[in-house]
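Mind looking over this structure? Questions follow.
The complex appears here without one of its protein chains, the remainder shown in place.
Order of writing sets the labels: A and B. Residues in every chain begin at 1.
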Amino acid sequence: MTATLPAPSSSLMPTLAGRYYTDPALFTREQELVFEAMWCCVARTDEVAAPGSFRRVQVGRESVLVVRGRDGGLRAFLNVCRHRGAQLCSEESGQVTRTLRCPYHAWSFGLDGALVAAPNLARMPDVDRVANGLVPVHLREWLGYAWVCLADDPPSFEDDVVGAVTERLGDPAAIEGYDVGRLALGRRIRYDVAANWKLVVENFMECYHCATIHPELTDVLPEFSRGHAAQSFVGHGAEFAAGVDGFTVDGSVGFPALPGIDQDRDRRYYAATIKPAVFLNLVPDHVILLRMTPLAVDRTGVECDWLYAPEVVAAGLDVSRSVELFHRVNQQDFAACERTQPGMSSRAYAAGGVLVPVEHHLALFHDWLRSRLGEG
Amino acid sequence: MTATLPAPSSSLMPTLAGRYYTDPALFTREQELVFEAMWCCVARTDEVAAPGSFRRVQVGRESVLVVRGRDGGLRAFLNVCRHRGAQLCSEESGQVTRTLRCPYHAWSFGLDGALVAAPNLARMPDVDRVANGLVPVHLREWLGYAWVCLADDPPSFEDDVVGAVTERLGDPAAIEGYDVGRLALGRRIRYDVAANWKLVVENFMECYHCATIHPELTDVLPEFSRGHAAQSFVGHGAEFAAGVDGFTVDGSVGFPALPGIDQDRDRRYYAATIKPAVFLNLVPDHVILLRMTPLAVDRTGVECDWLYAPEVVAAGLDVSRSVELFHRVNQQDFAACERTQPGMSSRAYAAGGVLVPVEHHLALFHDWLRSRLGEG
Partner (left out) sequence: MTATLPAPSSSLMPTLAGRYYTDPALFTREQELVFEAMWCCVARTDEVAAPGSFRRVQVGRESVLVVRGRDGGLRAFLNVCRHRGAQLCSEESGQVTRTLRCPYHAWSFGLDGALVAAPNLARMPDVDRVANGLVPVHLREWLGYAWVCLADDPPSFEDDVVGAVTERLGDPAAIEGYDVGRLALGRRIRYDVAANWKLVVENFMECYHCATIHPELTDVLPEFSRGHAAQSFVGHGAEFAAGVDGFTVDGSVGFPALPGIDQDRDRRYYAATIKPAVFLNLVPDHVILLRMTPLAVDRTGVECDWLYAPEVVAAGLDVSRSVELFHRVNQQDFAACERTQPGMSSRAYAAGGVLVPVEHHLALFHDWLRSRLGEG
């Protein structure tokens, strides 16, 4: 977010109009111009650690395979056989030896995507093995996750993804301190939210609702009860309440701070949104990463990962109190989003609603979206 | 219905074409030009008797709140928070003390709709409490029901609602005799009908089907077996069969006639349709009021209320035999409507079907509809 808000002439600024949250045609354009054009975070790299292991993920309207090669490299392909179009892999994850073999006619593709075998292929010498290979998808690794982009010519990963975090934390070194790529998955919870994806983003970006729906969170982070989101100030982290010993559902002590966390960050919560669909939450002893997948104009899948020091996970320590805090926050947020979705189609919201001063930064998100849709 | 039918040149007159019952775009226009433009009967006023009590009802495509004020007045509002669009009330009914409070960011609205409180509102002195208040909806009370109209400039309630009953009964005093507003709810049954709302209206307006599908009803009202609907003659009530003592499933005696019912009406059934979506049935000792809510081009919700003298309900007398009669009629009618819906999309019905002489008055309903849709 390099754009800045103009000084508003009044306390209330407009939101997007209701149709942005209800029009299926607009949703299709978002799939094309947002989710199929930008970098999306799709899988943990340690979930596809062994050569031949793969995961099937949804990116925009496409099914994508993330595959570990025999050379150790991670690659992504559209999950479609080039022969007659069958899905190569219908299971969510799996392990092959040397090839991805289509279960319909046995066309087989190497882990680099090239066509390597098919019935009668020897008698078809004019068949180009690469031109008829799997369609590759751009892939980058960062923070221990695979990020893919369906665009032919992807935008800059450094600007769009890394830059979004740096800009929020105010310092490129800040995210390094958490060494997120080293962390291990302690818990994953999936949510199916009956609301447009932008309601989920807007909810995450503001804290005006925190005093109303997040009693546990505001007990730990008292400044949130005043409505200011951590995200509205560059480099600002919300401080734990006096008497709170950890980012847990009851404020009890968590785990030792991650090694790179200095005293400045030792009792603070930081958050960043990586558009279009990742929310990052940083506390001294763990990291919470949420990824959204828009499923329909009024339905969004969310996957939330709680990441801890690998020693914590390896030792089987009890992570339930820290998981419980943000799981409740998630449930409270998604219930609010689901309650908002029906209002989007009302004549009362045809021209949209209003943003109060502590929400004014949401207008930057709205401007960004309109710009992506070519309405800028 | 002030229009009159031209003398038909043959026994058969045309119906609406099949697409009127199957085209989703036409259904959307009906929502806009019929259900969101006319007076709709939405709730009993005694269901929202106490100050702060409310009901959430569906009108066209809108969720509407009917709320009793602290001043005793009944008002209606769109059920949408003006801030970010969340539904204020998601429960079907409830009771608040002084305000309707949005569960998302705690914007709170008085029972008159004005914005009265919100976090940080004191620091936003330029926020107009009325302009940012709930969107009001026109409301009238009649027959013990709240009627609402979403139009900015509603049609005449006296002409459209009261007038429809007067025209049918032939005398403004006729409906007064039942003193419907004084009656109490004895039973309510809801039906979910897999048919277009117009099939339900047409079914109610004619009695050509009575001999075929309503054995209990024609036992009580023998003239119905000849196919003439009570609704096709102004002021006409169908007379009970000799030996029938009440409007009950077995013709057994019901309750004493309502106080205002004179001898002329003491053994008669009267019916009226209040377009677009109310059916009124009047018998000496009770009143049956049906309300329809179109839910989709091929789905209609129907709520049927059986109303009795308040003493009958207060004493807990057994209403089951009168309820059973019309409940069976409803089930028989709605089964017929559901069986008709699939035929509407057949090429055999592309140009519609035909009306026999005792159904010719349905053509007035068709003309009225086409006129509302601007096709007149």
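The working rule: contacts are C-beta pairs under 8 Å (C-beta built on N, C-alpha and C of every residue); 3 or more make two chains touch, one makes a residue touch a chain.
All of these numbers come straight from a predicted model, not from anything done at the bench.
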Options A:G73, A:P103, A:G170 or A:G235, residue touching the unrepresented chain: A:P103
Candidates B:R29, B:H209 or B:R328 - the one touching the absent chain: B:H209
Given B:G163, B:G181, B:G301 or B:G353, the one touching the chain that is not displayed: B:G353
Missing-chain contacts mapped onto chain A: 61-63, 78-87, 90, 103-106, 118-120, 123-127, 132, 135, 150
Interface with the undisplayed chain - residues on chain B: 10-12, 15, 18, 202, 208-209, 211-213, 227, 336, 339-340, 342-349, 352-354, 356-358
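In this section, only the chains that are shown with their structure count from here on.
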Distance from the mean Cα position of chain B to that of chain A, given in whole angstrom: 48
